Every structure is written in structure tokens, then in C-alpha cells.
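The block underneath contains the structure these notes are about, expressed in C-alpha cells.
A protein chain is absent from this complex, but the other protein chains hold their places.
Going by the order they are written in, the chains are A, B and C; count residues from 1 in each one.
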């Protein structure tokens, strides 16, 4: 009845800061409702307009386009504007309807649409109801974590497989002003491609709090390809939670987000390459087995292990479960990225560069030797030894630190003065480059150079099982035999201004 | 070359005592071998016999009867004596050949045989090789625990199901003098019945040390029925490890074992009823979700949680995996047993009776209320709250303690003077009974009284899905409407001597 | 607008007769509808009542109680009267909603209800939509038969298994006046029990024609138990189509039906025992591998092979597919039934007794010898040799003929004057018995006597895998060691009048 302007919102506790609202002045536009047996009275702020003279719409629709039944396959949704749906909260342990969505189907194409003002999630490629629906909240018998684990196995029972679910294409859509997610999906998202979407202003009103908020929030994103998207001004750009196996985040543009990318309780292989991460808080790395190549990282990484929650992993390119594991942290591959220092930090673990990997062995041999030296033992031994990491040929600028065992790298105290600017809907990256960066002794990396994560023992290949060569850059330009570190191959010494969207 | 008599052997560390050898004088009968390029020289102790005059057999056979290939189904082995095989160590993470075994098949009947002097395991209904073979020992990449978890999923890939594997019957066999196990089996044992076997002198020479030693050692004993066996003088009587779901241990006779029964990292429903446990160390209860009814427990129970290793559970009567979980301890049902005090104890946690369950709530409602009172949270909250237990109508004698919230029970400080004696191959139980024990207000328990374990949510039914009524006793005599606590229905006030084998 | 009284309706062509309407005078009560852009005019016959004074209900509801989504498990529907739903046609190749139904769920109990006036099917435990929905009618790309075959495999992909679907209990319901089926279900019916229902007046208005009409019409009725039902005045009593494996039809009362029981394109093991079949046209036997024991068969059997349509069979007590096969006819077991001659016949193949099996070998050995004598060859040879049959100890009265190789039987030309009569809701069987029938040399049959069908190689056991003994009669009275042929153990020489409902 008497709204007060809010200027910031709650963030997950580990981020250790509140998040400012993008448009605090809008926070006083609220509505309020009273109902007795016969009459429902709605009080609303109409922004100075007279609701009796203007067109006023009160809608209670849950979705704009969402099949009532599961298994409606091969539908194309193309060229629509869809907006204003009162769709509910979509955690991974409940039915996940969105303003627009596929409801546990296969082979949709969603392209060239404008999607906005979903109360919670704009596009859903998520879970259906029978595999669990808010059971922890309703019954408190087991934690949400536990119900999510059971949901994975229950999904197998109702046929979750490459043959029946997923393989959607979501491309060229504009998605904005949604309360929880631009795109959301647990399990239903497998084998999908999310490409060239423009996603912004997601959850920046901070109407809700919960752990499931991001521009793109996927659980079990097996073999999902997130390519060439433009994601800015989101509470969190992209969150890959559980089973991000075979997942690739490539050639995306992130900036202006409270955080850019979170990867959580997953064991690889996952590839993050040729992206621009221009926000202050780049990574929550609560995972293992990720390969980071050719990214521009302007902010910080926070890295943590998880030793009280195991999560599944799968046979390569399949939903069939191969095992479950804790996250021991590490086992990452980090090659030919550009790291910047100087961004504001919020948590003690937030670090510029790769120095937070100090203390990890630099090879599997070193790891096995340490394990063996402990004598006979079981799982408790493996918890006490840090996993190997593979870090080389990176660039560290303006105070970013390198891994202690990194053999080849370029480090300079000067700042590259990175700036992202928008002009008439076009986005530009400005960066000042020293000749030393261009002279760094690099190589063309490919699948064979990356080995396999310790736990999953699956190689870093494409969803089709083909070898990957990192031979094109953010702009799809071919890489040279001795490529340039970071996402842009054609950097020049001195100032550069490059159109990146 | 110069053997010294050994008088005791190594026990797992948590038992906190060494185990005396049954026949220490035999421990000097050893052999020793030297080999050069042409000649192998064997030195052996021949017990005073002249090996050049007597018949000397040197054998290197791995098995007596074991199919070379998997999937050889529906074979009956009946009426043989089989002995002396140099079969290898059979952990759950390796190929598990026994002196006699089924090698990943279905529907064998093994009955009326005499099996003895297996170097490791007498009868194997265990795992085959392709799902993992000593990978931790060979590679040290992941712990044995982790490889065992992967083996369960790998077994599903090669068709581990009720349709193809298990459902064996092993009955009326005499099995003795084996170095590791009388009967062993990981996964291959599912849906089997092990009945009326006489198993003794297993691992009592203490030639090996390892965590896989018992008269009967089963992993993933889904729906296995262990009935009416006679198991004595074993390092450990029976060890149910991982996934003892739908398993029933009923009407067995245990005595003279260093430990009688261990149940480990499994979540129920598992039923232990109408057994005689007459050794000093009755239970290692490292599990949850077990129902103990009508047992005579002359020794101690040691109970522990496991919060750093999750293990699988299954859909009822199926090998299909439904989830994984830690062991939180508790969630047990304990009704109408007789507990004795007075046995020697080795560990601080070893307790007579059920007092070690103090601190656990007595109902699911109480449990949920505690959880709810903690506010919002995930798995970490559930680790801090003890699981409910269901304990009633037990008998506590000679110092055994009762659960603090037990409503109905009989307690007496006097000793029943239990004795197990053997005469001419017959075994007798002697017990002195007070009238108060017979007057205890009991009831006929059945499936409906037992609910479902918190984690697995599966009822305590029979392998066929039928309801179980605990309406017969150890001797297969019918129970009265108000039955007698413990395994024998027909106890009389005063001294009783009952033939139990 | 001008309805004419119809006196009979269409029957499937192979029955070679039209079926008289039970209440032809009702056939003029019809309605008719005209609609333009604004107004729908309904013309109806109101049986002499004035619709403007009486309560008139016009309803368009598809179902009375039917979940909108699949996978709503463990619901009990008890004690309702439900009537008048405009539910659509329910073939096995479409979504199958009924007036009341489970929509691809598990573990419902439907008991003590009164269900009537469903436009098509009263209770549905059938298929959902995503596995096929009228594809042949819509596209004509493949025949309905082919789409049904694909539906079986598609159902496996969405998790059709004992763990997730079926196991319903439908008992003590009264079901009548439905246009297509009293109870219907493709695949969703597996592992269910249908017991003590009273089903009548199904499809006797002959409003529709199609191949899917019966009191109970099930496809893929794996392990379904149809017990003690009372089914009369139906176009067809019970139709078991495709995969009636592990199915049992026992102690049911059939009379006044145009046909009693049809079993089609299925390979056994299927058991039909202790039933009263009192209509003129007892069996359409378009199957193989059925065991008929202790039935009273007052009418005819028509037996045919199907050599241009293969259908699936399964591993025992499982939805997992084990193969597909044609129906070669024969492979039936027929023991201790009473067959009567004298009923009206409609088709050349309709025969009293078992003489239509003449020409079939009497043992598997004889069959194999014939096959072997043909020399090398493949499937074409097996099409030319009749399958063995196992027929013995039956009673043939009033002109019913015996199988030419039957060793022991009783035959008499006199009629037993069987009559079914109803008095005050009770139903009586009258039958006159000769002493010779009672003196027939019979035996107690059980699973071990029945072998296994040639194709499926699965024994005639219970759904739980237990052995079956045919040791009780229609009235659940115990059988004697030398039991009486037919369903009633306590027949006396001379006239008998026995309450059978």
C-alpha cells in the first residue's frame, strides 16, 4: 500500500554483497490485492496514468505458448512477440513452465522471437511434473538436493534420453525483463543449441530470492551449446548447475552483469572458450574438469570444492548415468586467456588470474604419486589431495596473478583499458594491447591437448563425437598457427576498437 | 622357511581388537617357493609325513567349477564334494571367481554340496570382469569406493537386471575352511535365496587381510533371502555391504564368530528377524532402514553414520537405480527382540540393547518438525538432525539398556544363562526364562506396522511384493496372537533346552 | 429427425452374423443437432417427457475423473456413482480417456463404484497420447497394426515398465450401459487385477462399429488377473488382444453375450480356468499358448492362425520385449473342461469341443520330428507344420467332439440341460450331471504339468513367479485329489442348482 523505493536486492550469501537495482525508481510500482468472499480488490500504481481512461489489462495466464501435455515434438515457434505471463517459479525440483516452453518434448526450434515480461522464466526447456514437484517444501522428508538427485533417476524411468527429449534450437531471440530466467531448463535442455540470443535485464528488479536466477539457468545441460549470445545486465549471466557435461560456452559477450558465469557441482568435460567476460565478477567456479581457452576475463574468479554433495555424471553424449562424485576443485585446463586485475572484489576467494590454483599439482602423474605415497586407503585419502590443473600460455595484466607452475605466460603491470560501449544497438570492445602480448609463444589447441577429466574420463569432443580444434576466434575469423591469446585473433599493438555485436 | 606360530590375526581397525586364531598350531604349516629360470623349488611343511612316500598334490587350478564365459544360465550343481582351488581375492571391484561359481549368470541351483579349502571364496555369485577389475590398485586415479559406484552403473549397461542375472538358489551346502568367504557376490547375487547352509571356519587362519572377509559377504544383495543357515567360527558371520535392499536375514543361527552381522552403507528396507546371535559382537550397524524383529541378541551393537560416501538405492524389487544417499544412522525398526548384557566389548560404541539410539526422535513427525524449525536450507540441515527410530516391546536382560522413548518393554537384571552347545552334530540353545518376559504385551507385527525408510520410501514387503507377517518363529512354529519376544515361540518359564540345528 | 427402430447391429465380419439389439425400442431415442454461426439447435426424443418441465441436462464433459497429466500415481477412487460422459473412441493406437481413468499412471485402486452411460469406455487403464494418436486415420502412411507395433516400442522409450505404470486394482464395481467398453486399456493395464466387477449392457445399443468393443478390452495385458467377474449382455464379454502374456481369466461368469471371450495375436502363457461360459459363441481363439482348465463351455470355439501380422512377446513378468511372432494356432493346453454341443453356430470354423484341433501333433517331440524330416530350411518350413496341442481328461456332452489323440475323456450324447437364471439379483447355474462325468479319471493340474509355449518359452506361473496349482474351484472350494471336471467341484449326479453370483 505504501511502497518504498528499494535500491538493492538480495544476492546468494557466498557473493557477500547486495546487488544494486538497475532501475530503483521502478521499485515503487507495485500492486497489492485484498479478497473477501465475493470481491477481489486490486491496488496498483499506474505510473501517473488514469487506469479508468487507459487500456488496463489484468491477466492471470500461466503461459503464452506451452503444451498442456508432454511429448509434443518438433514444433517451430518463429517470429512472435510474446509478453506478460504470470508463470511460476521454476526450480529444478518442480514442474518448470515458462512464458514460452516445450514441456518435456524434443526438437523444437524457437527463433526470431521477442520474449519479455515473464513473471519468472521467459523460455523453458525444463523438467515436467511427475519427476518431482516441490517435494522438499511440501514434505520436508529429504532436502531439495536429494529430491533433485532422485529426479535424475526418475527421469530415466520416464524415458529421458537423446531419442526422446531435448535437441532444441533457441536462436536469434530477444529476451528481457523476466523475473527469474531468460532461458531455464533442467534435463529437458539436453543436446540443445542456444545461439545468438540477446538476453538482458533478467531478475534486475529483484522481486524474488532463490538460487535459481540467471540469464540462462540450466541443470544437466548435457552437450548443450551456448554460442554467440549477448548477455548483459542480468543478476547472473549464465549458471550451469549439475551435469554440465559436454557443454560448451563459446563466443558469447558478457558485461554489466552482477556475475557473468557460474558452473556448479559438475565434473566436465565442459568448454568455455573465446568469450568476453567484461563484468567485475566473472566466475563462480564450484566445479571441476572445465577447459577455459581464449577468453578475455576482466574480473575475478571464485573457486571452491564441494565435499558433502555428490552429483551425477554420464556416459559421453548420453543421458545414461555413469557415476556420482563430489567436486574436489581443480582438474581445469586454462590456456591462452587474457586475465585482468583491478576489478572490485567482494569475497576473500575472488582472485584475478590463476594464482588461486597454486598448490594444485601440474600433472596426473604428480597427483597419482602423492596418492600412492599415502599408502593403502579409500575415499578419505583422495579428499586430502588437490587435483591436478593444466595452465599455460595465458596473459596477465594489471595485477592479475599467474599459476606458480605455469611455464609460458605474458605478464604486464599496465592496464589494457578495456571498455565495452554501445552505439545505436552495436556493441564495441575497446582494448589497448602491448606488443609483448602479441609475441607470446602460443599454439593451436585441440581436443587431443586437453586429456580427460579425472572423474568422468571423457574427452573434450563435440556433441557428435568429433574432435574440436580451437581454430576460429570470437568473430569466427580463422586463427593463425601461433594464435593471439584471448578471444580476438586480429588484435593490433596499441588501441583497438572492435565491433562485438 | 622358518615359520613361527601365530596366535592371532588382524581385524578391521574399527573393531579395536585382534582376533585369536582358531587353530594357532596349524599356522606353522606353510609353504615357500623359489624359482629361477628353469627350476621352481617348493619348500613345504608336511605335518610329519614323508612327501616322497605319501600322495602329494600340487595344484594351481583357479576354480573347480566356474564357467569361462558369462551368461551360462540355469545350471544345477548337486551332490558334489569340491575342494582345494587356488582362487584369487574377490573384492567387489574386481572379477570374483570362486572355487565354485556362476560367473554373471541366472538361475543356478547349488545344493547338497560339500565345499572346502578354497584359497579365497568357496561359492561365488558375484561380479564379472568388464565392470571393473582392481582399477584403484592398478591406477590410483580414483578410490575403490568410487570404482565400485561406477561398477553399479556399468553393470546396468551390460544388462544387470532381474531378467538376466541372479535368482540363484544355494541350499543345504556345507562350506568350510575357506580363506576369505564361504559365499561371496557383488551384484550377481540379486534375487537369490541362500538357505540351510552350514558355513564355518571361514578366514580363521587369517592368511589375508582386507575388508571383504565373512562367511557370507554380499554387495548389492537386492531381495536376497538368507534363511535358516548355521554360521559359526567365522571371522565375521555375514556382511551385507551396499544396497541390501529387500534383503532378509531370517531364522539363522550365529555363534562363535568374532562378529556375527555387519550391515554397511545401505538404506533399507532390510529385515533381520528370528535369528539367534550368540557371539559377543553381534552387529556392526553402519546402515539405516533395517527392521530387527524377534532376534536373540547376546552381544553388542556398534552403530555409526557415514557422511562422506553416498551409495545407491533402487526402485523396489528392481536393479534400476532410484538415487544415492549418505547413511545418517537410525531409521531402524526394533521390535520384540531379546537383548542381553554382559558380553565383552571392544569399542566405545559397542552397546548392549538399544540405548545407543537415545537422542533420535521417535517418529517422522518429530523429525519433520525439527527440520522445519531450522528454517530454509538444503542438505546441510538434514545432516544435523538425527533420523527417527521405531523401538518397542523388547526384552532387556542382565544389564542391556532400553531406548529412552520405548513405551513397552521388559527389563530384568538377571542373566538368562544362554548357552549354545553341540552334541553329535546337533546344536542346542539353553536359556532360562522369567515369567515376566512371557507376560510382555506384544503383538503380531507385519509389513503395515513397519512403514518405509525415509530415504528409499519402499515398504518392507517380500521379493514378490507380498505383505509379510512375522507369524512363524525360528523353528517355523506358528506365532500366537500375543507372541513371545525373541526367536522361539514356545519358551517356558524356567530352564529351556531347544534343538536349533 | 425421423428415427427408425433398429433391431440389430453390425458385428465384425468374421462372426458372420448381425447382432440383435438388446432393447430395440430404445433405438428411436436419438438426438440430432444443427448449428449455424450463432445458434446450435438440438432435436431430441424425450421419451414422452416434457423437457421444459423436467430437469434436462446437456453435457459435453469428456471425462468425470481423469487426470490431465500422466504419472499421477497411487490414487484411490472409492464409492462413487459416475455417469454420463462424452468420452471419445478408445482404440489402442490413440489416447484412451474413459469416463473414469488413470492416464498412464501406477497403483490406483478403483473399487465399489457405479459407472454407467459412458459414450465410449467406462474405466480406462490405457495408453496416453504421445505414443501415437490416430496416425493411420490421419496420415495413411502405415496401417493401424504397424502404428500399434511402434507404440509398444515408443512406450518403452517413455518408461513403460513395472516400476512406473500399471499395477491397478479394479474391484467390486458395477459398470453398465457404455457404448464401447466397460473397462479398456492398452499397455497401461499391465500387472493389474480386475476382480468381482459386474459388467453388463456394453455396446448393446450398437451405436458404433469398430474392432475395439467388449465388456473388458485389453491390449498388452501382461500379468493382468481377471477374476470372479460377472459379465453378461455384452457384444463381446472379454477381448484380450496382443501380448496377453501371464494373463489369467479365472472364476468368471459369462452368459447372454453375443460372444464370451476373444484372445487374439498373442503367444501365451495365458490361463483360462474355472470359468462358466454360457453363451452360444464362447471363443474366438486367434492365439496360441493358452491353457484352458476346468471351464464349462456351453457354446462354440472358432480357431484361426495369423501368418501376416507378427506381435511382440516379453520376458516373463516384464514389459521388456523378447521377440515378435506370428500366430501359428495351437500350442494350447485343454484339460478337464466340460464341453457342450447344441448351440447355434454362425461360422464354418465354429466347433463344439476340441475336434478342431485334429491334425495337430500331440507333443513337442512329434513336432520337432516333423520339422527335422523336412531337411534344412528356415521360417517357411515352420509355417507348414501344425503346432502341438495338449488335450486330455475333458468331458464332451450332447454332440461336442473330442481331439483325436485325447487319451482319457468322458463323452455322452445326452444334454446336461444347462440353464443360467436370475432371481432377485442372485444368479444360479442349473446342470444335470451323469455319474460317468463324476467318475472320469482326473488329476490335480499345476504349473509343472503345463510346460511352456513354444514361442515364449515362459512357464504358466503367477505374476509373482510362484507355481500355480488348480486346487480350488469357481466357488473357491478346495479341489479333491481327483477333482471334478468343469468349474464346480461339488457337482452331484442328477440335477444341480448352484448359486454362481
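Heads up, the rule we're going with is that contacts are C-beta pairs under 8 Å (C-beta built on N, C-alpha and C of every residue); 3 or more make two chains touch, one makes a residue touch a chain.
None of these values were measured; they are calculated from a predicted model.
From the options C:7, C:78, C:383 or C:480, the residue with contact to the chain not on display is C:383.
Across the entire complex, the residue among C:28, C:307 or C:495 in touch with the chain not shown is C:307. One of B:30, B:84, B:134 or B:157 touches the chain omitted from the figure, and that residue is B:157. For the chain missing from the display, the contacting residue among C:23, C:142, C:426 or C:497 is C:142, taking the whole complex into account.
Although one chain is not drawn, its touching partners on chain C can still be listed: residues 139-146, 149-150, 153-154, 156-157, 307-310, 315, 320-325, 364, 368, 371-372, 377-383, 454-455. Residues of chain B in contact with the chain left out of this view: 68-73, 128-130, 156-159, 161, 163-164.
Not every partner is drawn; the one left out touches chain A at residues 161-163, 315, 318, 320, 464-466.
Keep this in mind: only the chains that are shown with their structure count from here on.
One inter-chain figure worth recording: chain A and chain C are separated by 56 Å, centre to centre, where each centre is the mean of the chain's CA atoms. Averaged C-alpha coordinates put the centre of chain A at 47 Å from the centre of chain B. Touching two or more other chains at once are residues 315, 320 of chain B.
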